[in-house]
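All protein chains but one are shown in place.
Which chain is which? They are A, B and C, in the order written, and residues in each are numbered from 1.
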Amino acid sequence: MSERKIRAPFFVVNPKSFLYGEELYALASHADKLAKEYDLDILFTGPLTELAILAARFPNLIITSQHMDSVGLGDSMGRILPESLKEIGVEVVVINHADRALTFSQVIATVKRAKELGLKTLVCADSILEAKAIAELEPDILLAEPTELIGQAQMTSDEYVLETTRLIKEVNPNILVEQGAGIRTEDDVRKLLELGADGVGLTSGIVKADNPQEMMEKMVMEIVKFK
Amino acid sequence: MSERKIRAPFFVVNPKSFLYGEELYALASHADKLAKEYDLDILFTGPLTELAILAARFPNLIITSQHMDSVGLGDSMGRILPESLKEIGVEVVVINHADRALTFSQVIATVKRAKELGLKTLVCADSILEAKAIAELEPDILLAEPTELIGQAQMTSDEYVLETTRLIKEVNPNILVEQGAGIRTEDDVRKLLELGADGVGLTSGIVKADNPQEMMEKMVMEIVKFK
Amino acid sequence: MSERKIRAPFFVVNPKSFLYGEELYALASHADKLAKEYDLDILFTGPLTELAILAARFPNLIITSQHMDSVGLGDSMGRILPESLKEIGVEVVVINHADRALTFSQVIATVKRAKELGLKTLVCADSILEAKAIAELEPDILLAEPTELIGQAQMTSDEYVLETTRLIKEVNPNILVEQGAGIRTEDDVRKLLELGADGVGLTSGIVKADNPQEMMEKMVMEIVKFK
Partner (left out) sequence: MSERKIRAPFFVVNPKSFLYGEELYALASHADKLAKEYDLDILFTGPLTELAILAARFPNLIITSQHMDSVGLGDSMGRILPESLKEIGVEVVVINHADRALTFSQVIATVKRAKELGLKTLVCADSILEAKAIAELEPDILLAEPTELIGQAQMTSDEYVLETTRLIKEVNPNILVEQGAGIRTEDDVRKLLELGADGVGLTSGIVKADNPQEMMEKMVMEIVKFK
C-alpha cells in the first residue's frame, strides 16, 4: 500500500459499534463511491473484526481502526495487533478515544508503534491541555473533543474550535485538526470547516439519521465545496 | 452456519499474537487439510482482525476468537462486538483468558451474550475453585489451566488434570474439558488424552517448534488415535 | 488483638465515602455505645485513610476496611497494604465489592492474604452463581447482593434472600450470610433477619436518613430482638 498523505478537507465516518455486516457494507459502499467520484479522503471505521472485509471491498476508502494495542508479536491474547492491522489494509488507527482512554505513556508508545509500521495516527484529546500535549507527538490527525471543558469560563463551541485549531497548529502546522462534537446536519459540517477544521467526523449524525446514506452524502457535498 | 456440536477429542491451535498474515494462513491451511482428512474438530485462533479471513478461507476449521466484549450494538468504540464475530463466521469465543481476565460478573454476562447469539464458549479458569464455579455457567468447553495452584500441597500435573476433569464432569458431564499447560511434544498430547482430557490446546509447542506444521501434524495424529 | 469470632445477628454500618471527619466520628461514637450496651457485633467502615482513627477511638466497633490489595511488603505505591490494615486495628476487610470488582483469581489471592494475617473476610457476590463459587473460599461473611439477577424468571426479593442463604449454607454452614439491598427502615431490617439473614448492612438507609444516628439506633434495636 502506498502511504498516501491524508488531504484536507477530509471526512471521517465512524459507525462505532452501531453497524455490522450488510448494513455496514451498504454504507461503506456508498461512501466508497462518493470518495471516488469527488476524489475525497474519507476515513471509514467499523467493528475491528470486519476491517479486513472493508479494506478488501472498498479500495477508495481509508480504512481506519477504532483501536490498536501497543503490543508486538508474541504471547498476548485477544489484543489488536499492529502488524495485523497493517497486513489487512488498515491505513489509520484511532488512539486514545475517550471510550478506550490511555495513560500518556501508553499514548506515546502506541503512536511510536504505529509510525514504525507506517500506520497513520488519529489521536484523540478531550481537553485543550491534552490537545497541546498530544500535538507534540506529531500525530497525522488530532481530534480535539471537549469531554470536559477546562478552565474557569465555559467557552462557546466556536471559540473552542478556533482555540484548539490555533493551539495545535502553533505546535505543528502539519497536524490535521479534526472536529466533531455534536454534528447533526450538513450545516454543522460546513460551519466547522468555515471555522478552520481540516476535517470533520461523526457517528450519531449519520447512523441515527432517517436515511444514513442520504445524510452522509449531503455532508460529503459540503466538504467537497471546501476543496 | 449450522451449530455443529464440538466433538471430543478435539484440538485447539492458538497462535495468540505470534503469527499473522501468510505465516498464519499457511499454518491454518495445513490444519484445515488435517481437519478434513481425519474428520477432526480443530479450533483455530489468530489475531482478532484476521478472523474474517480465516473463516472465509478455511471452512474445515472451527474459527475461534481470543476475546469478546459483552457489549451490544451501540456507541462502544474499539470493542470486540459479539454480533460481528457471528457475522464473519466465528463459531467459538475464548472468555476469561488469564491475559484478559474478567470479574465473575463479566464472565457471566459474556457467556450469556455468546449463548444468545449461538456462539460457543471456551471459558478459562486458573484454579480448581474457579473451574468448579465456571462449570456452573455451562460453557461448551472449560480450559482449566493452573496459573497458581491453590491449597497447601502442590499437586502433580497428573493429579491436577484428573482432579479438574472429575470435578467439572461432576457439575455437568456435558462440558468438554480442555487441558493445555506445558505441551511440547506429541507425547504430551497423548498423555493428557489418556488422563481424560476431552481436548488439548497449545501455543508455544507449535509456534516455537522448528517446523510448526510438522509438529502440529504429529500432535493431530495422536488425537486421531483417540477417536 | 484477639481474633474474636463475629456473632450473628450482626450489623454493618458502611458510610462508603459519604462521611468523613467529625460527622463520621459522631456516627461511629453512637454505634460504639450501642455495640457496648447491647453486646452486639457492629462492623463499621469509613474512608480508608481514617480507619486508624476509628480503630483507636472506638474499641467496641469491629473496624472494617472497604478494600484491600493483595500486595505484600515491597515497592507497590498507593495500595492498601494488608499488613498495615492489621497494624492499625482493622479486623475485617471487604473484598470484591461491585465498585472494586476483582477477577476470581484476585478474589482467591486476596482472601488468602487476609487469612494469613488473621484478618476476617467479608466477600461480596453479585449473583447466586458467584455467591456459590465464593462460598467455596470460606469467607467469614458473604454478602450476596444481586447487581443483576440471573436466569429467566425474575425472583422476588424474599425468594432471593431465602435462596442465597440456603445455597451458601449448603456449601458451608459456618459462613455468615449478610443481606442488604434496599434497606430503608427498621422494618426492612427485621424482615431480612426473619428471612434468615445472619446480619444486615447498609449505607443510604442511614446516611441519607433525616437523623442518621436515630435511624441507626432503631435498626440496632430490631437486631437486638433477634439475639
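We take it that contacts are C-beta pairs under 8 Å (C-beta built on N, C-alpha and C of every residue); 3 or more make two chains touch, one makes a residue touch a chain.
Computed from a predicted model, the values in this text were never measured in an experiment.
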(Q) Given that one chain is not shown, what are the shown chains it touches? (A) A, C
Q. In the complete assembly, which of A:Glu130, A:Glu178 or A:Glu222 touches the absent chain?
A. A:Glu130
Q | Selected from C:Ser29, C:Asn60, C:Ser84 or C:Gln213 as touching the chain missing from the view | A | C:Ser84
Q. What residue numbers in subunit C mark contact with the hidden partner chain?
A. 14, 16-21, 47-53, 65-67, 71-81, 83-85, 87-88, 90, 94, 97-100, 203-204
Q) If you put the missing chain back, which residues of subunit A would it touch? A) 96, 98, 101-105, 107-109, 125-127, 129-130, 132-133, 136-137, 147-148, 150
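Here is the rule we go by: only the chains that are shown with their structure count from here on.
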Q: Make each chain a node and each touching pair an edge, then name the shape: line, ring, star, complete, other.
A: line
Q: Examine where the copies subunit A and subunit B touch and state whether the two sides share over half of their residue numbers (same) or under half (different).
A: same
Q | Turning angle required so that subunit A lies on subunit C, C-alpha fit (0 to 180°, nearest 5) | A | 180
Q) For subunit B and subunit C, what's the span in angstrom between their mean Cα positions? A) 38
(Q) Can you work out the whole-Å distance between the CA centroids of subunit A and subunit C? (A) 47
Q) If you average the CA atoms of subunit A and of subunit B, how far apart do the two points sit, in angstrom? A) 35
(Q) Please output the residue numbers of subunit A that touch at least 2 other chains, ranges allowed. (A) none
